[in-house]
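Showing chain A:
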Amino acid sequence: MSGAASSSAPLSAAAEANAPLAVRMRQVCKHFGAVQANRDVNLEVAAGEIHALVGENGAGKSTLMHILSGLHTPSSGTIEVFGRDATGWDTNAAIAAGVGMVHQHFMLVPTLTVAENLVLGREPVRGIQLDQMRAESDVRSLAERTGLRVDPSRTIAELSVGEAQRVEILKVLYRGARVLVLDEPTAVLSPPEVDELWTVLRGLRAQGDTIIIITHKLDEVVAISDTITVMRDGRSVARLATASTSPQEIAKAMVGRDVALALDARVGSASPATSATAGSANAALSIRGLSVLGDRGNLVIDALSFDVQPGEIFGIAGVEGNGQSELLDVIAGLRRAKSGTVHLGNADVTAFDVRSRADAGLSHIPEDRHRRGLVLDYSIADNLLLGQQHHFSNAMGLDYGRIAEHAATQVRTFDIRPPNPSLAARTLSGGNQQKIVIAREMGRPFTVLLAAQPTRGVDVGAIEFIHAQLRAARADGKGVLLVSADLSEVLALADRIAVMYEGRLACLLPASACTAELLGPYMTGAA
Partner candidate 1 sequence: MILLAFVLQTIRIAIPYLLAAAGGVISERVGVIALGLEGMMLAGAFGAVLGSYYGGSAWVGLACAMLAGVIVALIMALCTLRYRADQVVVGIAVNLLVIGATRFFLRLSFDSASNSPRVDGFGGEGSGLGVMASFSNPIVWIGLLALPVLGWLLFRTPFGLRVRAVGEKPEAAATLGVPVRSLQLRGLLLCGILASLGGAYLALDQHQFTDSMTAGRGFIALAAIIFGRWMPLRVAAACLLFAAAETLQIQLQGAQLVPSQFVELIPYVLTIVALAGVVGKSVPPAALGKAQ
Partner candidate 2 sequence: PSGATIAPEGEGLDIGIVFDVGGRGDKSFNDGAYLGGLLAADSLSARVRYIEPGEGSDREAGLRLLAAEGMDLVLAVGFIFTDDVLTLAKDYPDVKFAGVDYALSFDDAGNPLPLPDNLVALKFREEEGSFLVGAMAALVGESKKVGFIGGMDIGLIHKFEAGYRAGVMHVCPDCEVLVQYAGVTPEAFKNPGKGKELALSQYNQGVNVIYHASGSTGLGVFEAARTTGKLAIGVDADQYAEAPGHVLTSMVKGIDAAVFDAARAVQDGTFQGGVRVFGLAERGVGYVYDDNNRALIPDSVRTRLQALEEDIIAGRIRVPSTR
C-alpha cells in the first residue's frame, strides 16, 4: 500500500520543534456496522498551530474529529489531549478539556437566539433562573474580543449563513475551547467572509489556541495551515509541513496518484472554441435570464444565461453554495424559477414538470444520490425504473417482464455489483449506488445530461468508469452540463468551463484556456 509508505515519510514537525502536543491520536479505528470509517489513523497536532486535515469525501475526516470531540467512541486506538488520556470520553469531558468542534452541518437551534445557542448546556444562572442579561452581555463581549460580530438577541433563523458560522465558532470559544476543530467551515462562506475567518483564526492562534481545520480546498490549506494531515480511505496517509510542500503534493497524497495525470488526460476537445460564445440556435440546452429564489427567499441565481451545445461537456466549477444546486433543480423541474426560460433543443420546457422534461430528453444525475437519486429501500431494478415508470406500464400495471429484462441488461452494461437486480440499493457500496443512477439516466434516450457531483464519494475505479461514460455521451453528441466542486474533475472533462459565483457566471472560458490557477480567483470572487 503506497499510503503506508507515504505516511511514514514526513517527519513529525511537532516532534522536531519539540513543541508540546495538543492532540495525539494513535491507531484510531472506527467502524459503523460494516463501514470502516477510520483505520489505524494517527494524528498529531502541536499546541498553537493551525493544522489542516484534508482528504476526499468519505475519507473519514469528520468521523475522526467526532471521536476527538467525544461524539463517537473509537472502536480501538488511543487519544491524548495535552498529554492526558482522553480515549472514549464524552462530549462534556471534551468540552471541559477545552476541545470544541464546529460541525460540518450547522449545529444550531434555529428557534433560539444567538445568546441562547451559545450558553446552551453551560447556562449562566441567577438563583435558579437563566440569567438572560448576562448571557447576552457575555456573548457581546466575546464577540467584541474575537471580532466575530453578531447580535446576541436575534434568533438563528434570522441570520445569514456567514453569521450562523460565526455563532458556531463563538459557541466553541464560549466553552473555553483551546483546541478548535472546524469541519469544512468555508464551504458555505463568501470570499470576504472566508478572509474574515482567516483573520479570526490567526488571532486565535496568536492567543495560543490550537486549531484543526478540515477543508477540501487546497488554496485554503496553503493559506492558513502550519501543518497538514492527509487522509485517504479511512487512513492517515501523510503528514506534511505546509511551508515545505505544494498543492500538487497534497493533492497527490489525497487521491493516491498523480493529479497532474488527470489534467493531462484531457482528450482533445470535440467542440471547437468557436462554440465558446453562447447563443447558438441549435443548442442542446439553453438557459435565458434565469433568476431563482433560494429557500430563504433571497436571490440565489441572478439573470443567468448560457447554452450547452450538442457534443459538449459544459463544466460549472465553483465553491458549493453559489447557486449550483438551485440551478440544477430549476433545470430539472424540481424548483420554480422566478423568471427566465429553459429550452431543451427547440422546446421551451420552462413550464414542464419533471416527467415531461425527462421525456423531452433530459437526464439528470442528482448531486445527492441518497436523498434524491435513489430510493434506498427499493431494489436495483426498481431504482433503474425511477422516473421511467410511465414507460414500463401496460394495461395491467407495470410490466415486470420488461422491467426485469431492462434491469438485467443495465446491471450488465454498467457493471453494477453485486449483479443481482433484486437487492436493495441500500446494501450496495457508494460507487455501485452511483452506477445505478448513471445506468438509469444514461441507459435511455436523452439529449442533455445534467451531471451533478457525479463522482462524489465514489472510489477511483468508479470515478474512471463514470468519466468514461461522460466522455462517451459527449462523443455521442449529447450536451452534458457537469457541475462539480472538484475543480480537477471539471478541468479534466469539460470543453468549456464557467465558474459560478454568487448566482452568476463569474467567467466562461474554453477549457484549453483554463488552469486551476486561473480559475481559483474567480471561484473565490477575487477576480
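Definition applied: a contact is a pair of C-beta atoms (placed from the backbone, for glycine too) under 8 Å apart; a residue touches a chain by one contact, two chains touch by 3 or more; residues count from 1.
If you want to know what made the cut, all candidates are chains of the complex that A comes from, given by their letters.
Note that the structure is a prediction, hence the values are computed from the model and not measured.
Within this complex, the numbered candidate that touches chain A among 1 or 2 is 1.
By the touch criterion stated above, chain A contacts candidate 1 in their complex at residues 69, 71, 90-92, 95, 101, 103, 106-112, 116-117, 119-123, 125, 128-130, 132, 171, 175.
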